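So that we are looking at the same thing, I have put the structure below in structure tokens.
Every protein chain of the complex appears in place save one, which is left out.
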Amino acid sequence: MRQEAMRVLAHEKIADAIFELKLKGGMVNEITEPGQFVHIRVGGGAQTVAPLLRRPISICSADPSSEIMTLIYRSGGLGTGLLSQAVVGEKVDVLGPLGHGFPIDAVPAGGKALVIGGGVGVPPLYGLSQALTAQGVQVTHVLGFRSAKDVFYQDAFEKLGRTIVMTEDGTCGQKGRVTDVLNTVDFDVAYSCGPTPMLKALEREITEKPLFVSLEQRMGCGIGACMACVTHTTDPGDSKGYRRVCCDGPVFKAREVELC
Amino acid sequence: MRQEAMRVLAHEKIADAIFELKLKGGMVNEITEPGQFVHIRVGGGAQTVAPLLRRPISICSADPSSEIMTLIYRSGGLGTGLLSQAVVGEKVDVLGPLGHGFPIDAVPAGGKALVIGGGVGVPPLYGLSQALTAQGVQVTHVLGFRSAKDVFYQDAFEKLGRTIVMTEDGTCGQKGRVTDVLNTVDFDVAYSCGPTPMLKALEREITEKPLFVSLEQRMGCGIGACMACVTHTTDPGDSKGYRRVCCDGPVFKAREVELC
Amino acid sequence: MLNVHLPGLDLKNPVMPASGCFAFGKEYGNLYDLNVLGAVIIKAATLESRYGNPTPRVAETPAGMLNAIGLQNPGVDKIISQELPRLAEYDVPVIANIAGSEMSDYVQTAEKMSKQPVVKALELNISCPNVKHGGITFGTVPEIAAELTSKVKAVSEKPVYVKLSPNVTDIVAMAKAVEAAGADGLSMINTLLGMRIDLKSQKPVLSNLTGGLSGPAIKPVAIRMIYEVSQKVSIPIIGMGGIQNADDVIEYFLAGASAVAVGTANFVDPFVCPKIIKELPEKLNGMGISDINELVGRSWKHA
Partner (left out) sequence: MLNVHLPGLDLKNPVMPASGCFAFGKEYGNLYDLNVLGAVIIKAATLESRYGNPTPRVAETPAGMLNAIGLQNPGVDKIISQELPRLAEYDVPVIANIAGSEMSDYVQTAEKMSKQPVVKALELNISCPNVKHGGITFGTVPEIAAELTSKVKAVSEKPVYVKLSPNVTDIVAMAKAVEAAGADGLSMINTLLGMRIDLKSQKPVLSNLTGGLSGPAIKPVAIRMIYEVSQKVSIPIIGMGGIQNADDVIEYFLAGASAVAVGTANFVDPFVCPKIIKELPEKLNGMGISDINELVGRSWKHA
């Protein structure tokens, strides 16, 4: 983990309010798992007081050889709105890599993985799928979006494996939700990231096979010190009774913790 | 008076921590007197909360035909530090022109003016001298700086008239203070802008001839509504008893108000 | 959609400049037509004219500012003769902010002001932190605030809104005390007491030493207090503290305010009040709200 002024190599709008940001820096060498995230200070400068807090963003993909990582984020509030104005060449204050990502070795050799994403939960799954396919795992993607204008990275996922895009209004791919098509896919292990209701549905549906979910939670420090991001463990006998999303997660085994 | 997003045409460091900023916009047409100022919101954007307040900066010179005004400011604190990072093409949120400037018709036709500036009080005197010389007034400039590294616009002033530069350490021009050379100059009317101790000394020394001084004061609104910038009138019989630097000034007749 | 009815006040919209941040409307009136405003709260009037504190009177802080103007004003009589006639030309209710050092000052000033036709309500400033005597103490002791409120109510021909100080342990107790004493409404909040020290001079920046903290920095404190008080009183609240845009106005309504005042933001953007008034209908439409009054207290009403 380090704090680094990373350089913006590319910054592009790739869907409605969705930006793809490529950052270069030595931190990329420290990334160990897909699904880790970074904590970004927007606005920079020692005097910045608004936005005050860092913003957690998943690492979408990373290439240690070129020291480049890709982030994909939705610009909505104060921090992401300002971030979206960062121009090529600018430095961005990044803390990372943070947290524990998806365990790719949970899939048996030659096995099959199901990767399920929703909205801005999709980005970290791209790096996950890259890592899985690189290990010879056959990956099926089920990606849910609200509408055609929100869809991104469809081609990129298709290059890695079968990709089913679902939209709520049917304007792209199939109409419906990710859970509608789960029974059409054969898999050994499932991985997911997306809105809490989606994760809850998946935890109800996928009970026979391993499922890993990545959670979101409001954060302070991002490194485990402030206790902002905790969630209860489901096991009442757990010695701590809680997990911190920022450092014990953001990826957890299904039903290990309460979805927040 | 208007609020305008003015475009940065040029932005250059011209002395130690001193920047010359050229802004373009329709506001320039409303400037009526040298010595007026503008109130700049740094950082911009509806969400900016730091720096929260606008920064008052004198108009150094203005050219209505090209709609360009020049400002010269010292970068020191939070606001001017951020302003100094503005790049060509960027828009700056400017409120102005504000206040009452130097009365150039106080000098009799064919008369002589003495213009005395200190540090970042020098900028508005340049526009003043331009206006005076354009009227056929013969202008002598006495400009005080701390040291050679702080001196700016010496050539520009020399083109308009005799220019005596004083530095405290003697590294440029003569060693000493502006008040040291006043008795060497013949003039009908004196105008000044600079640090309060300098203005106080001038008010003591120049008592026989008209003297106008431009004041600085911490401001809130900049337009006369908040009462942040007041100073007492010296005349105890004055019906209000105070003047607002932002709208009754910043230029006052010597000894009309208490120097703050 | 934006109409709001409060004691004494029929407002075409709930947005008004806050006291002390708009003087008597002349300067901002040169910039835009004051008729767009819901009301104008004028600068504090005292019985006699006041010069206020020595300068510096303002200092910037992170997301806020400190002021120690010290209630500079020409005195109630001059305000009535010189300032109100200009405001009377607009179709905008005036709320007159009243301050004093002694109870009798308040009472006399309030009596005079309340007789003016253009003045539709009084705002009793029991909370100005920048006057040396009186002022602040009125606003921190419930019994004294209540006594002052009932004395002013006894002479006022117009509804009386009491402006509360946030510098208290128990804001609900203050609110209930002045409500029981007859207040028709509340204004919340005045400034938090703060200080900034200059590193060069090693002295407080403000010549008055302390000043009142305003601006976005204090918004969370104001929202919390309005949320608490609005559930415990049945008189309306004019909310203020750090409002910069239409979203902030909506947050105040959700907390429990029935109208809002905008102070410091006028200095940041002199057109902020008309901008907010223009933005509001669009925001409400986006929320599916047809009447802004529906929002009052929603954060706790549907809890």
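Lettered A, B and C in written order, each chain numbered from 1.
Heads up, the rule we're going with is that a residue touches a chain if its C-beta (ideal position, glycine included) is under 8 Å from a C-beta of that chain, and two chains touch if they have at least 3 such contacts.
Owing to the predicted nature of the structure, the values given are computational and were not obtained by experimental measurement.
Taking every chain of the complex into account, the absent chain touches A, B, C.
When the omitted chain is restored, the residue from C:P159, C:G194, C:P236 or C:P270 that touches it is C:G194.
Although one chain is not shown, part of subunit A still touches it, namely residues 1, 3, 41, 46, 48-54, 78, 95, 217-232, 240-242, 247, 260.
By the touch rule set out above, subunit C reaches the unshown chain at residues 61-64, 66, 140, 167-170, 192-197, 199, 202-204, 209-210, 213, 215-221, 223-224, 227, 242, 247, 250-251, 254-255, 287, 295, 298-299, 302-303. Although one chain is not displayed, subunit B still touches it through residues 49-50.
Rule of thumb we're sticking to: only the chains that are shown with their structure count from here on.
Of all chains, the one whose mean C-alpha position sits at the greatest distance from that of subunit C is A. When each chain is reduced to the mean of its CA atoms, the one lying nearest the mean of all protein CA atoms is C.
The pair of chains sharing the greatest count of C-beta contacts is B-C.
Taking each chain's centre as the mean of its C-alpha atoms, subunit A lies 46 Å from subunit C. For subunit C, residues that reach two or more other chains under the stated contact definition are 62-63, 216. Chain contacts: subunit A has residues 49-50 touching two or more partner chains.
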